[in-house]
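Quick one: the structure is below, and I'll ask about it shortly.
A single protein chain has been removed from this complex, and every other one stays in its place.
Moving on, here comes chain A:
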Amino acid sequence: MATNHEPDVPANHNEDRRTFLKQSSLLTALALVPGPVVSAAEAKLDERVAEAIEQVPLSLKVNGKKLKLKVEPRTTLLDLLRENLHLTGTKKGCDYGQCGACTVHVDGQRVNSCLSFAVMHDGQEITTIEGLADGDKLHPMQEAFVKHDGFQCGYCTPGQIMSAVACVREGHAGSEEEIREYMSGNICRCGAYPNIVAAIQDVKQGGQKV
């Protein structure tokens, strides 16, 4: 019995951590709303807090799934994906559009999800790193990153891969120089650039459908 439960422990810890983070960020947001609402939050009356903040209806298609949501206008697309939809593959690096870790595809185009509000994407189709593989079969770019060791710590990798897929689709992977220029919006502090370039060239030359 005990061994059956063990695998659940880390997952539960993660869930607790997320719940805590969500609650604490909600409390931070409360610094900006009127006093009575703050006391409501202190009494853990989260529903009343939610009502105090304007919610805007939003329809999105995320990784092929249609969603009807309500979001506070300040929520960035990145925070919606990570905090509301729990798609934590998309990473928050700088949160200011300088590192590319948050790169996702919106209607097929790569963008920095940290620099736009979720409400601006009503009716659009979002693809994240979670939506790239075909079931258990990795996307060719994911395969290539594994094969060429295109990462070290891995934090920038989801953004690198989303950007790399777009780079090939756009036709900007013609040479090493072109790849480096068109991947310049994705920073890798570990410096895995040579292997990232090799992975992209491999996919491009392999001629597989990306």
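Everything that follows uses one rule, which is that a residue touches a chain if its C-beta (ideal position, glycine included) is under 8 Å from a C-beta of that chain, and two chains touch if they have at least 3 such contacts; residues count from 1.
One rule holds for everything that comes next: contacts and distances are computed from a predicted model.
Engineer: The complex has one chain missing from view, so what does its UniProt entry call it, picking from "PTS system fructose-specific IIC component", "Xanthine dehydrogenase family protein subunit M", "ABC transporter permease" or "Molybdopterin-dependent oxidoreductase"?
Structural biologist: "Xanthine dehydrogenase family protein subunit M"
Engineer: For a quick check of understanding: of A:80, A:119, A:144 or A:161, which residue touches the chain that isn't displayed?
Structural biologist: From the options A:80, A:119, A:144 or A:161, the contact with the absent chain belongs to A:119.
Engineer: Could you list which residues of chain A touch the chain missing from the display?
Structural biologist: Touching the missing chain: residues 32-33, 53-54, 56, 73-74, 76, 95-97, 100, 103, 109-112, 114-117, 119-120, 122, 163, 166-167, 170, 172, 180-182, 184-186.
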